[in-house]
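Next up is a structure, given as structure tokens.
The other protein chains are all here in position, but one chain of the complex has been omitted.
Entry: chain A
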Amino acid sequence: MIRISNVSYAIAGTTILEDIDLAIPSGGVTALIGPNGAGKSTLLSLIARLLPLSSGTITLDGLPVDRTPTRALALRLAVMAQEGSVASRLRVEELVGFGRFPHHRGRPRAQDQAAVAEALALFDLEALADRFVDTLSGGQRQRARVAMAYCQGTDYLLLDEPLNSLDIIYARALMRTLRRIADDRGRTIVVVLHDLNHAAAHADRIVALREGRLVADGPTGEVMTTATLQRVFGDTIPVAEVDGHRIALHFV
């Protein structure tokens, strides 16, 4: 369980997040949605102790993220930030392998190698294992980064816009994989998503932010309504139901 209480965050006087109270239950896929500048990435970064917490508290299974040793947190929580480029010339397998660092601290053992092999297979990266990351396409690189975070083998997996630069097939494949990781392995996945329909199709819960405030938080079916999306995005987004799936018709 990730518990966020009274969290506010400001950069140079500009409020990014205001008074967020939120509980993300263990297990399942939680999607973080909202318009640009809503504070989604900031919230994710605060949970992952990538930004310093200035007010409020965030706990992960009861551990305050800002006061728990970072090494201990690295065994419970993995994060893929929206960092963009990997400047280093590493092979895909090496990059993914660094996800195991919290476990082996520099001396990989057999179980670490097994975990890397599993991650490469799960994210369809086996054919690219020997390629240097800087020779990959944006989408391939993105998959490698997600695989690296997964490989860390933590209960909590936080992903900031993992679908960036993935084509529709790989975007869907990645969401299905996340779904499978949550279902079969009992991981808790929190994912910032741009596309509402990926959230609608694959997430158990949706948390919606707008201008730094929590606007909606609930099971996917409850959030995916025209009325709620109106509050989140400030505009009318029709929601249709096709084959039992709620689809936001945000392009019409």
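We take it that contacts are C-beta pairs under 8 Å (C-beta built on N, C-alpha and C of every residue); 3 or more make two chains touch, one makes a residue touch a chain; residues count from 1.
Basically, contacts and distances are computed from a predicted model.
Per the UniProt record, the absent chain's protein name among "Iron chelate uptake ABC transporter family permease subunit", "Na+/H+ antiporter subunit C", "Oxidoreductase" or "YdbS-like PH domain-containing protein" is "Iron chelate uptake ABC transporter family permease subunit". The chain omitted from view is touched by exactly one of A:Ala48, A:Ala201, A:Leu214 or A:Ala248, namely A:Ala48.
Within the whole complex, the absent chain has one touching residue among A:Thr30, A:Thr59 or A:Gln152, and that is A:Gln152. Only one of A:Ile33, A:Leu73 or A:Leu174 touches the absent chain when the whole complex is considered: A:Leu73.
Residues of chain A in contact with the chain left out of this view: 45, 48-50, 70-75, 77-81, 83, 85-91, 93-95, 97-99, 101-102, 105-106, 108, 112-113, 116-117, 132, 149, 152.
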